[in-house]
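Sharing a structure below in C-alpha cells format, with a few things to ask.
The chains shown are only part of the set, and none of them has been moved.
Here the chain labels run A, B and C in written order, and each chain numbers its own residues starting at 1.
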Amino acid sequence: MEPDMAHRKIRAGIVGGGQGSFIGAVHRIAAELDGQAEIVAGAMSTDARRAEASAQAWFLKRAYTSFQQMAEEESRAADGIDVVIIATPNHMHYPVAKAFLERGIHVISDKPMTLNVHEAEELVALVERSGRIFALTHNYTGYPAVRQARALVRQGEIGTIRKVLVEYIQDWLLEPVERTGNKQASWRTDPAQAGISGCVGDIGTHAENLLTFITDLKIASLCADLTTFVEGRALEDDANMLLRLENGGKGILTCSQIAAGEENNLSIRIYGSKAGLAWQQMEPNTLIFKPYGRPQQILRSGQAYMSDDAKAATRLPPGHPEGFLEAFANIYKMVISDIRREATGEKPLGGYPTAADGLRGMRFVAKVVESSQRGSIWMEVE
Amino acid sequence: MEPDMAHRKIRAGIVGGGQGSFIGAVHRIAAELDGQAEIVAGAMSTDARRAEASAQAWFLKRAYTSFQQMAEEESRAADGIDVVIIATPNHMHYPVAKAFLERGIHVISDKPMTLNVHEAEELVALVERSGRIFALTHNYTGYPAVRQARALVRQGEIGTIRKVLVEYIQDWLLEPVERTGNKQASWRTDPAQAGISGCVGDIGTHAENLLTFITDLKIASLCADLTTFVEGRALEDDANMLLRLENGGKGILTCSQIAAGEENNLSIRIYGSKAGLAWQQMEPNTLIFKPYGRPQQILRSGQAYMSDDAKAATRLPPGHPEGFLEAFANIYKMVISDIRREATGEKPLGGYPTAADGLRGMRFVAKVVESSQRGSIWMEVE
Amino acid sequence: MEPDMAHRKIRAGIVGGGQGSFIGAVHRIAAELDGQAEIVAGAMSTDARRAEASAQAWFLKRAYTSFQQMAEEESRAADGIDVVIIATPNHMHYPVAKAFLERGIHVISDKPMTLNVHEAEELVALVERSGRIFALTHNYTGYPAVRQARALVRQGEIGTIRKVLVEYIQDWLLEPVERTGNKQASWRTDPAQAGISGCVGDIGTHAENLLTFITDLKIASLCADLTTFVEGRALEDDANMLLRLENGGKGILTCSQIAAGEENNLSIRIYGSKAGLAWQQMEPNTLIFKPYGRPQQILRSGQAYMSDDAKAATRLPPGHPEGFLEAFANIYKMVISDIRREATGEKPLGGYPTAADGLRGMRFVAKVVESSQRGSIWMEVE
C-alpha cells in the first residue's frame, strides 16, 4: 500500500506495441485518456533501435529491450510502474504476465489471454496467488450502450433469453496480406504466435465475451465450422457456429476476416420472452430496445435515462460521439480506480474482464477448433 | 391456343384466401396490379355463406364452395379461368394444384409447395405431364434489388462466393396466439395442415429460396437446431442452421417467429472473393454493394444504372418506394406474360420460382427437420 | 342516387395519362388497387392513334380523343363513369374539372390544382355548386405514418409546435433534360403548361400540403428565394424559404429539382414544446417520435399501437413494406368510399385533400413567386 498514490498519476509500463503497431497506440491513448495514468516505461521491441525510437516517440522515461529486465528493474525502482500493459502477439502474453505478476505488478493484457488453455489455467492460478489485478482488454464491453444492454437484461426487461445472434466480421484478411508485409497479419496467421486459431482467437473471443457479458449466460455446447478461404493460410479466416446456452437459449456466432466490404462489424442481437436488443459496434452510441408489441426505442449514450453503469462509462453529452478509444479507456478507468483502491486497502470493484473471462475464452477457442476438426460435431463447453 | 387472349385480361380464379385471410388480398392485388389479369371466380371457403360473401366483396362473377367443382366448371366454361391461385393452408396445395393442372389450367401457388416431399415429387411430374405453367410465390424474389443482386453475382462482380448469411425473423408467434383465435397461427402450428415444420416451412423456405435465387448455389449439406420456445406448440418456432454450399462456400440460415421486436426481417448478406452484397426486405429498394477496398455503393431500384432484370421489375422512378405488393405483383407479371406466350405458342420465359424450386424447398425442410431430430447432425441435401 | 352501386365497382374515366406517362399508370393502379373501382373510359391523348393504343393497353371499354366529348357521352350513358381522373399537365386541370363537374361527375385531380389562383377560386366555387366530390392527389398524405404524425399532433403529444423543417428535393432536372426529349420535363418547365412556378408548383406544394396536413397550421407569412440554376430554363428549379406559422411557430421549406443524388426526398421534421417528429417519404413506413428527455421511438405502420387513421391506411402486417402506390391508393380508397356514401345519401367522410387545399396551395405558390420576384421580401399569405 502506497499512501500517496492519490496525489499522482498511476505509472504504467508497456511490453510490445512499438512503432507501427496499431494496438500500442490504442493502449497509450486509452490508459492516459482520463488523466489518471501515464506510461513511463516500455519494452516495446527486442530490437534496441526500435525500442529506443518507440520510447522516444512517446517521451517515455525508461526504455528496455527485455521485458524480464523491465520487470525486475521497475519492481525495484522507487518510481517504478504500478501496472504493465501487454501489447504483444499472443504467445508472449503468458510469459510477460507471469514476469510482472510475480513481481507484484498489476497487469492489463491483450486478448486472447494466452496461447492455449493450459497457460490460461496457470495464469488464473498465478493471478490468484499474486493478489494483483489482472484485466483483459475485451474492450468492447467498455461501451456505454453495451453496459446499458447488460443493465436491461439484469433488470429483467428482456425476460428469459431465447435467442442470441452475435457476429464479428471484417475483411482485412481477404487477400493473403500476411505474405506482403502486413506485420499484424503475419503473426495473427502464424500458429506459433497466434495459437491454434486465427479468426476465432482474434475476434471470435470478443464475440463470445460480449455475449456472456451482456446476457450473463455461458455457452453450454457448440457446433463449429471453420474455414480457411485464403489458400496457403495456416489458420482459419472464417467461422460459423451454432450455440446452446446454459439456460436453454439458442444462438449463432459467426466471425470472419474475409467478408468483403466489412470493416469491424461486431454486432449482437438478443431476443427474450419480453423484448429484444440490438447493438452494433460501428454505431456504438445507440442501443435499440425492442419491447414486444410496443414501439422500438432508440437508447443513446449520454442520456439521463441510461443506467448508472452506462453513465459511468460516458464522458460527453448525448450526440457527441464517443468511440473505440473511449470504450477502451473505460476498461482502463475501472482498472486504474481499482489500482488506487487496492493501494489503500479497499476492495476492488471490478467491472472489467478478468482472468476468469480469459480462461473461459481460451476454452471456447479450444472447443471450437476441436468441434470443427472432428467434423463440426457438437461439443460440450466445460 | 387462344388467338384472342391478347385482347383481354387473363382470367384468374382463387382457391382459399377468403375474408379475414391476409394472403388472399395480397394475391388479388398482385394479380391485378398491372391491369393484365382479373379474378373472376373463387372457391374461397367451404362454408357457403363465407364463400359467397368473399366473392361478393371482390365482385367476382362465380363463387364456388368446392375447388373440384370449380376446376370442372371453369375448365369447361367458354369464359373459364386461365389460371388458378392457391391461397390455402399447406395441406391443400397439392390436391388443388392437381385438380386444376389435370384440367389444363395454369397454377400459381403459395409456398411451401406441398405438405411433404412425396407430394412435391408427384407435383413436379404432374406439372411436366400437364405442360401447364406452375409458379410458386416465393414473392421476395420479385424485388428489383434482389434481381439486381442476382445480376451482380452472374456478372462476376462478387467473385467466388465464400459466405452467405441469411435470416428471416419475426415475432408474431412470440405468444401462443394460436390458442387465442389467430386463424393463421392456428393452422401454421398444426402439423396436419402445415406439415412437419412450422417456422422453417413457413419462412425458412423463403430464406433458402432467396439464397439460391441470388447465388445460383445449392445447399450441399446442413446442420440444424430447431426449437419450440412457446410451450405446448406442436411445431418449431425457431431454427438456426449451418450451411455448406455446393461450391465450398459456407453459410448460416436463421429463422424465427419468436424474435421479440422483429416484424418481417428477411435479410441476406453475401460475401465473395471480390465484393459483398447486403439486402434487407424491410428497406427493399436498396441494395448495398461492397467492393473490396473501394467505397460501398448504395444501389437503388428505379435508377438507370440497374440491370435490365431489375428495371423490368420496377414501375416507378427512384425514390418512389415500391414494396411487398409490387414485388409480389412482379411474380404475377412474369407468369401472366408466360401465359400469354404459351397461348400463342411462344416459349415461356420464366424468371419466377417453379415446381423444381418447390421440390428443392420441401427437401430442404425435410433435411432440416431430420437433422434436428437426430441431434442436430450434418445431413447431405442431395 | 344509384341504389345498386353497392353491388358493383365504381366506374372511372381518365383524362391524360396516356402511354409514356408516369402518373397515368399510377392513377390506374391506385384507383383499382383495392378492387373497388375500375377504369372503363379514357381521353388519354388528343392524338387518335395514341388515345386508342393507350386505351387498348388498359383494356378500356371506351376511348375518346376529346375530354369534352367524353364528359358529354359518359354523363349520358347508362353505364357511364362515376368519377373522372385528371392526369394532364397543369393548364388542363381546370377546364377538364369544370367539364365533368358541370355534368355531375366526381373529380380526382392531379396537383397543383390549377394554372393560377383565379382558376383555383373559380374551381372552389364550382365544386360547391356542383355538390360533387373533388379530391386532389396530394398523395403523400395517404401514408399511414403521415396520418399517425397528424394523430400525435392532434392528441397533444407534440405540445405547441415551434419549428417545422420540410423539404422536397430531387435531381431529375439537374441537366436540361427538357431539351432532350423528356416529355414531363418539357411541360413542367413551360410556363404555358405549368404556370408561374416550376419546382414550387410541382413539389413545393406537396411540402406545403404535408406541413399543414400534419400540423393543422397554416403558413402566415413567408420569404422565398427562387433560383433557376439550369441555364435557359424558364421556371425556377430550386427554392428556399423561411416560414412563419399562424401560431407563432417558425419553419423552413426547401425544394429542389437539381439536388444531385437526391431521388424523391420529401421529409418533414416537427418540433414542439413536448416532443419532435420525423418522417421521410423514402422510408415511409417509419415515423420517429422524439419525446423530450425520453428515448426516441420508432413507430411502424401496421403495428397495433398505431392510430385508427393510420391503421385504416394500412393493408399489410408490419414489416411488409407499403409504398408510394399504396399511399396513393389510400386517397382513392377514401374518395371511393365517399362516392358510395354520396350515392346512398350519406355524408361524405373526407380525409383526402380537397379544393380548399388546392386553393391554399395555389395562393402559396403565388406568394412564393411574388416574394422572390420582389427581392425575397416577406409576404403575408392570405
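In the analysis below, a residue touches a chain if its C-beta (ideal position, glycine included) is under 8 Å from a C-beta of that chain, and two chains touch if they have at least 3 such contacts.
Since the structure is predicted, the reported quantities are computational estimates derived from the model, not experimental observations.
What's in place is 3 chains of the same protein, and the file's complete complex has 4 copies in all.
Everything that follows uses one rule, which is that only the chains that are shown with their structure count from here on.
The greatest centre-to-centre distance from chain B, using averaged C-alpha positions, is reached by A. Each chain gets one centre point, the mean of its Cα atoms, and the points for chain B and chain C are 34 Å apart. Rounded to whole angstrom units, the spacing between the C-alpha centres of chain A and chain C is 55. Between chain A and chain B, the centres computed from C-alpha atoms are 44 Å apart. For chain B, the set of residues that touch two or more other chains comprises 262.
Chain A makes touch with chain B in their complex at residues 158-159, 162-163, 165, 167, 171, 174-175, 223, 225, 227, 229, 238, 240-242, 244, 250-252, 254, 256, 258-262, 269, 271-276, 288, 290-292, 296, 375-376, 378. By the touch criterion stated above, chain A contacts chain C in their complex at residues 288-289, 293-300, 303-305. Chain B contributes residues 7-9, 22, 25-26, 28-29, 32-35, 56, 58-59, 170, 172, 262-265, 281-284, 300, 302, 315-326 to its touches with chain C in the complex.
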